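To keep things clear, I will list the structure first and then write my remarks on it.
Only one protein chain is missing; all other protein chains are in place.
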Amino acid sequence: MINFQQVSKFYDTATALRDINLSIEKGEMAFITGPSGAGKSTLMKLIYAAELPDSGRITIAEWETDKLDGATIPQLRRNIGIVFQDFRLLLNKNVYDNVALALRVRRIPEKEVKALVLDALKMVNLRHKTDSFPSTLSGGEQQRVVIARAIVGEPIIVLADEPTGNLDPDTAAGIMRIFKEINVRGTTILIATHNRELFRDTGKRVMRLDNGNMVNEERG
Amino acid sequence: MINFQQVSKFYDTATALRDINLSIEKGEMAFITGPSGAGKSTLMKLIYAAELPDSGRITIAEWETDKLDGATIPQLRRNIGIVFQDFRLLLNKNVYDNVALALRVRRIPEKEVKALVLDALKMVNLRHKTDSFPSTLSGGEQQRVVIARAIVGEPIIVLADEPTGNLDPDTAAGIMRIFKEINVRGTTILIATHNRELFRDTGKRVMRLDNGNMVNEERG
Amino acid sequence: MTYSIKLALQSLWHEKWINFLSMLTIAMGLLVVTLVVSSIYNVNLFARKLPEKFFIVAYLKEGLTEKETQHIMSSIKDRGSIARAKYISKADALKELKASLKDADYVLEGLDENPLPASIEIRMKKEAVGPEAVKSFADSLRKIEGIDDVQYGEKFLLSLHSMKTGMETIGLILTVVMISGIVFICYSTVKILFYRRKDEIETLKLLGATRGFIRTPFVIEGGVIGAVGGIISVIIAAAFYFSVFYKLSATVPVIRAVVFPTELFLSLPAVGLFLGITGSLIAMGRIRF
Partner (left out) sequence: MTYSIKLALQSLWHEKWINFLSMLTIAMGLLVVTLVVSSIYNVNLFARKLPEKFFIVAYLKEGLTEKETQHIMSSIKDRGSIARAKYISKADALKELKASLKDADYVLEGLDENPLPASIEIRMKKEAVGPEAVKSFADSLRKIEGIDDVQYGEKFLLSLHSMKTGMETIGLILTVVMISGIVFICYSTVKILFYRRKDEIETLKLLGATRGFIRTPFVIEGGVIGAVGGIISVIIAAAFYFSVFYKLSATVPVIRAVVFPTELFLSLPAVGLFLGITGSLIAMGRIRF
């Protein structure tokens, strides 16, 4: 489902990733960890084609990311649900519309949108904040809106970049339960996190990045 | 140093804090914890007068926050170093200038600024990112810039709102070492966090908020 | 599509003040352009009327029969470039001279014979009034049997001509400069407005939106801003017309001669719509993924 072959990514001043080989199967759940600035977010950006690799090949489902163009990139991205580390909520839209956006870009009829959005908000325990604007939400509430937006469209891949950074352990555990549930239903999930609690005792693969290098892989 | 007497804060749709009594001594280090949306950030905002209480009295050092005006609010805030949960970095300024801003608002001469800023950046391990802009930093790097900006001015109070949400355990431990160090030198420190690791075995006060109420207080 | 409209209206509403400012800016821009265009239109109208003041006099030989005179008149009138030709008999000419002498007309009393020649006063069509055209026309008149001499104000004609072309040229330049200036201002307003949305567009792209999906609400928004701007400008223009212009024309008669191009004003909402839509399309530029 997600395949990296000898992928490197260099920024002007920093090497973000060097010779990464990676293969995540359909329906797998995997974790990436590593210190701050190791390249975790960059790896995610390469998957959803927000950045292109400087060398190597990346294949996501049937797409090769460096062969995509303006017509196919949206197709790829509609199949991926992303929990952005920096949230990327639209400040001029309320919670409902922010979550609904993920469905609307997929051209899902408005009458189906409502039920799906409210379901997703219920899952992350934010049903009561439907009409609030992002600026009036607490940090953890904002993060849960982003999670709801990532899963509402039932994508085939979910990428979650530090999804529990602003969440207390109990809420975080709740979010992990959701991820496991949709993973069981067949969604491929890749989570970048510092929080060891998330992968402790899961038995899932945990890849460790350090300074752009894949240093080891273990089981959580 | 920080004193709350029967403080309540209501938003249109939510009760953020209810009848909070709180007293933090000069030179103390304390923690606030509690689930997402409990009111931790709101409590911090009341301290630096970004919000005013709907009832009750708040005294910070010699200032009563609801008696402040346009001339005295800046004075209060210059004595407080804040790690904002949402970072609040200026996107059109590089790392150096973002950190220096905290000194410049204090009208510290430009020739002293440089040494202080570079010192602070070295403490948070970002000396090599001096000239980078926030948009080119990883989540954890951005968070460390915010921490550097909060401590660079040697304020008498440091408020840190989820300061390690984007940091790996090792880096987080490093940041906690810095906080302890400046606390030993006399700075009052209040940290809002979900991360139990931060206060485990510190022996410091940990206040627990839930749904706007102060539910218990323990020692870490 | 209905969703795009909803999205556009939502974001229009969410930032209503700043959008209202842009609408007013575009309204002002449109108003300024129309005001200038209609001023210049009026000036040109005036300039075009100037040639009506110009005429040529053809003096006739003495002792022509009525038939001969008729013949000359009709041969002049046949020419395409003639607007009017008026026969002035010897008697009429004398009357005019007497009138111009005022009280001193007794000097003419002693005359037993009218010494003044009959003449034809010719006004040419406006568009035919030009230095070369008039000269060749006068020459051709001189060749007509029975015409003694042809006279016209050469100097007047020259200054008239240069005045007319001058006004037209300045008017054209002014119009072009103004219109490009205002179009640029509208563009820049929309551009600055959308520059703030860079982040929003970026997020939409990352969520898998197509170019069309991203563009539609922005284009609708731009269109609404432009159209409302146009409507506001019409309202301001109408208010201006009735409160100032209309009242003033009672006391200052010249204003009555000013033509207010109503169609131009009524087309402003459409112009605004067009400006807003193209403005937002250009402001967004090529959306690259």
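The letters A, B and C name the chains in turn, as written, and every chain counts its residues from 1.
Quick note on the criterion: contacts are C-beta pairs under 8 Å (C-beta built on N, C-alpha and C of every residue); 3 or more make two chains touch, one makes a residue touch a chain.
These figures come from a predicted structure and were not determined experimentally.
J.: Checking the contacts here: which visible chains does the omitted one touch?
T.: So, spelled out: the chain left out of view touches B, C.
J.: In the complete assembly, which of C:I185, C:I201 or C:I231 touches the absent chain?
T.: C:I185
J.: Out of B:L101, B:I175 or B:L198, point to the residue that touches the absent chain in the complete complex.
T.: Reading the full complex, the residue touching the unseen chain is B:L101.
J.: Using the document's definition of touch, tell me which of C:G29, C:G226 or C:G279 contacts the absent chain.
T.: Answering carefully, the residue with contact to the hidden chain is C:G29.
J.: Touching the absent chain in the whole complex: find that residue among C:S136, C:T165 or C:T262.
T.: Only one of C:S136, C:T165 or C:T262 touches the chain omitted from view, namely C:T165.
J.: Determine and list the chain C residues touching the chain excluded from the picture.
T.: 18, 21-22, 24-25, 28-29, 31-32, 35-36, 39, 97, 100-101, 103-104, 106-108, 110-111, 115-117, 162-163, 165-167, 169-170, 173-174, 177-178, 181-182, 184-185, 188-189, 191-193, 195-196, 240, 244-245, 248, 252-255, 258
J.: For the chain that got dropped from the picture, name the residues of chain B it touches.
T.: Residues 48-50, 68-71, 73-80, 82, 84, 88, 90, 92-93, 97, 101-102, 104-106, 110, 149 of chain B touch the chain absent from view.
Just so it is clear, only the chains that are shown with their structure count from here on.
J.: How short can a path of touching chains from chain B to chain C be, counted in steps?
T.: 2
J.: Report the chain closest to the protein's overall CA mean, measuring from each chain's own CA mean.
T.: A
J.: Which chains touch each other through the most C-beta pairs?
T.: Chains joined by the most C-beta contact pairs: A-B.
J.: Considering only mean CA positions as chain centres, point out the chain farthest from chain C.
T.: So the chain farthest away from chain C turns out to be B.
J.: Averaging over Cα atoms per chain, report the distance between chain B and chain C in Å.
T.: 67
J.: What is the distance, in whole Å, between the centres of chain A and chain B, each centre taken as the mean of its C-alpha atoms?
T.: That gives a centre separation of 29 Å.
J.: Please list all residues of chain C that touch 2 or more other chains.
T.: In chain C, no residue touches at least two other chains, as defined above.
J.: Which chain B residues reach two or more other chains?
T.: Answer for chain B, listing residues that touch two or more other chains: there are none.
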